[in-house]
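One structure is given here, and the rest of the page talks about it.
In this view, the complex is presented without one of its protein chains, the others remaining in place.
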Amino acid sequence: MEIIFSTLINGLSLGGIYAMIALGYTMVYGIAKMLNFAHGDVIMIGGYLIYVFMATNNPLLAIILSVIGCMILGITIEKVAYKPLRGASPLAVLITAIGVSYLLQSLAQIIFGSATKMVTVYEFGAIKLFGTTIQVSALVTLGVTVAVMTLLTLFVKCTRLGRAMIAVSEDRAAAQLMGINVNAIITITFAIGSALAALAGLFYLLKAPAVSNTMGAMPGIKAFTAAVIGGIGSIPGAMLGGILLGVVESISYKITAIAPYTDAIEFSILIIILLVRPTGFLGKKRREKV
Amino acid sequence: MRLGKFKINHYINYMVIGALLLVLGGMTLAGNRFDNSLLFLLEKMAIGIILAVSLSLVVGFLGELSLGHAGFMCVGAYLGGKVASLLVPTMGNGLAAFAISLVVGAAAAAVCGIIIGIPALRLRGDYLAIVTLAFGEIVKTLFQNTSDESFGGTLGLDTPRYDKKYLFIIAFVLVLVTLAIVQNFIRSKHGRAVTAIRDNEIAAKATGINVTKYKLIAFITSAALAGVAGVLYSYSNYTVQSAKFDYNYSIEILVMVVLGGMGSINGAIVAAALITWLNTWLPTVLTGPMAVLQNLLYALILIVIVVYGNAPALKGFRDKYNLNALVNRFRKADPSHIHDDEAKWNVIPTKISMDEILSVDMTPQDKQEYGGDK
Partner (left out) sequence: MKTTRIIAIALCLTMCLGLLAGCGGKNDYTANNTEFVIGVSGPLTGGAAIYGTAVANAAQIAVDEINAAGGLNGVKFKFIAMDDKHDATLVSGNYSAMLEQGMQVSLGTVTTAPGMEFKNLAKDDNVFFLTPSATGDKIPEFDNGYQMCFADGNQGKVAAEFVNANFAGQTIGAFYKSDEDYSKGIFTQFMSSLDKSVTVVETSFTEAGATDFSTQIDTLKNCKFIFMPIYYQPATLFLTQAKDIFGADVVYYGCDGFDGIDSQEGFDINTIPQKVTMLSHFNSKATEGAAKEFIDKYVAKHGSDTLNQFGASAYDCVYAIYGAMKKAIDEGEKIDVTISASDLCDILKAQFSGGYTLTNGATGAEIKWESNGYVNKAAIQYIIKEANG
C-alpha cells in the first residue's frame, strides 16, 4: 500500500512536469500548426537562467526572471526562425525547429561549458505521509501543476484572448476574417508555452539541482509523446497524457525486471493508444476534404 | 533535353555515380591505394545516400513524415551484422557472406516495416511521425538490453569489417541498385499511384487506387533499403552500437531529404553527400577547444538554408538569383521555347502543404487589430 502510494505520488509529480512541457507543444501545435522541436531546449535555457539569476540569492526573483527570459526567448525564436516560414511547407518549419534546438544546445555549451552546473533553488526537505517518506518538492510540483493548469484552462475558456486562441486553432482564416490578429495570437502562444517550459525547468531543478545543455532533449521527446497520447492540440489532453506517462514511467522503474525497458514501454503505450484511438484520447478528428 | 524517349535527367545520377565508381574503382583494381579517410568518407556517403533516397520515397513521394528511419537501419545493421559474424568464420569475409547478410538484414527491416506500417499507416501526418519516432526508440532500447552473447547489449555487436580497399565499390554499386529500385518504382504506374495518394488521398481512393496497398509498398521498400544501409554500416564498422540509431540520426536523414528538396532524388543525393562530408570534415578543422563550434555552425547552416530556401517572402529573390537564372542570362532568349513535360517532382506540393492550401489562407496581415470591440 505504501509502495503504491509513494510510486503514485512520484509518478504524478513527474507526470505534472511532462504535462507542463506537453502543454507548450500542444498549444503551439494547435495554433501555429507546427511541431516545435526546440521546445525541450527552452526548458534547458530556463534552467540556466535560474542558475545565473540565483546569484541574487533570491529564489523568487530568479524564477520570475527565468520565466520572463524564456518568454522573450520563445518570442524571439518565433519571430526570427519560424515567422519567415509561415506559409512554407510544415517540414521546412520542422527542420528549422531542429536547427534552433541544436543552436540553443551548442550556445549553452559555449557559454556555460560542458560540465553540469549544480544549483539549489530551494530545499523543501521530506515529510512522512501515510507511512512513507516523500519529497516535499514532489508535492509542490504537483500542487503548482494543478494550479497552473486550472488557470490556463480558465484563461482559455473565459477570457477574450483565450477564446481568440481557440478560434485561431479551429480555423485560422475564419479567425482572421473575424478580426483576430493571428500573428499576435501566435506570439502570445509561444510566450505562454515558453513560460510553462521555464516552470518545467524549475521543477526539474527542485527535483534534481543540476543544469546541463542536454537536459531538455529527452523530457522534450517524452512530453511530445504525452501530448500525442492526449491528443495533440488539446489542452486537457496534454495534461492527461503527461500524467499518464509520468505514472507509467514511475511504475516501470519500480519493477526491477522491466526497468531497463522503461523507454520502450512508454513508447509502446503510445503506439497502442494511437492504434485504438488514432487521434489520441481527446484529439479531434479532422474531417477529410477533397 | 530529350533523345527520343530517353530523358537524360532521369539517368544523370546513375551517370555521375557510375563515372565516379568507374574511375575510383578502376584505380583501386589497378592497384592504387587511397587514403583511409577518403575510403571511410566514401563508405559513409554511400550509406547516407541510400538512407536519404529511401526515406525520400516515404517523405517526398508518399508525403508521410517518418522519424524512425534509423530504427529500420538499426534492425538491418544488427541482424545483418549478426549473420555476418556467424558466417565469416566459416565462409571467409567475402562477397557470398556479404550477400547473405544483406538479404537477411534487408528482409528483417522489411518485416519491421510491415509490422509498424500496417497499423501506422492508418494514422496521418504528425501522428505517423511520432509513431515512427517511437518505433526507432523502442528498437534502440530492445537492442541495448540484449545479452552479451546475442547482440552485445550496451557495448554493441562486434561485426566483421569488409576489406577497406574494396567496400566503397560495393557500397556504390548498392547506391546504384537503390536508385534503380526507387526511381523505377516512382516512374512506374505504382509510383504515380503513390504520388496521387500524396497529392490527394480521397481523390486517389475515388479513382480506384488501393491506398493501403500502395502506402505499404512504399513504406516497406523504404524500410528494406534502410536495412540495406544498415548492413552496409555493419560491414563498414567493427561494432554496431544501438545508441547511434536514436531519433537524432533519423532527423539527420530527414534533414538530408528536406535540404535536397522534397521529392527530388538528385537533391537528396547531393544533400546526403554534402552533410556526410560536413560531418567528417568539421571535426578535422575544429579540433580541441574549437570543437564546440561544430554544432553551432551546423545549426546555423541548417537554419539559414531552410529559411532561405523556403521563406515565402524570399521567393522573388530566389527566382531571380538561382543557377538556372544565372545560366539563362548568358543564353540567347528564346521566346518560343516551350518546356517539355518532364516530371517536375520538386514543384508538386506535398500532401501536407496541400492541406494547408486547401484549408487556410496563410497570408499574415500585419496591420490588423485584434478583436472587434476592443
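Each chain gets a letter, A and B, in the order it is written, and its residues are counted from 1.
Rule of thumb we're sticking to: a residue touches a chain if its C-beta (ideal position, glycine included) is under 8 Å from a C-beta of that chain, and two chains touch if they have at least 3 such contacts.
This one's a predicted model, so the numbers in the text were calculated from it and none came from an experiment.
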Hidden-chain contact residue, picked from the options A:T116, A:T153, A:T187 or A:S268: A:T116
Per the touch definition above, residue among A:S106, A:T145, A:S169 or A:T189 touching the missing chain: A:S106
Residue in contact with the excluded chain [from B:S85, B:T221 or B:Q294]: B:Q294
Residue ranges of chain B at the interface with the undisplayed chain: 1, 8-9, 12, 15-16, 19-20, 23-24, 27, 32-38, 40-41, 44, 141, 144-145, 153-156, 158, 161, 164, 233, 236-239, 241, 243-244, 279-280, 283-284, 286-289, 291-292, 294-295, 323-324, 327, 330-331
Sites on chain A contacted by the missing partner chain, in the whole complex: 3, 6-7, 10-11, 13-14, 51, 106, 109, 113-120, 125-126, 132-133, 135, 138, 204, 207-210, 212, 214-215, 218, 221-222, 249-250, 253-254, 256, 259-260, 262-263
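Just so it is clear, only the chains that are shown with their structure count from here on.
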Averaged-CA centre spacing for the pair chain B and chain A, given as whole angstrom: 31
Chain A residues within the chain B interface of the complex: 29, 33, 35, 81, 83-92, 94-96, 98-103, 105-107, 109-110, 114, 160, 164, 171-173, 176, 178-185, 221, 224-225, 228, 232, 260-261, 263-264, 267-268, 270-271, 274-275, 278-280, 286, 288-290
Touch list for chain B against partner chain A, complex: 59, 65, 119-120, 122-124, 126-127, 129-131, 133-135, 137-138, 141-142, 144-145, 200-203, 206, 247, 251, 254-255, 258-259, 262, 292-296, 298-300, 302-303, 306-307, 309-314, 349-350, 352-353, 356, 358-366, 368-372
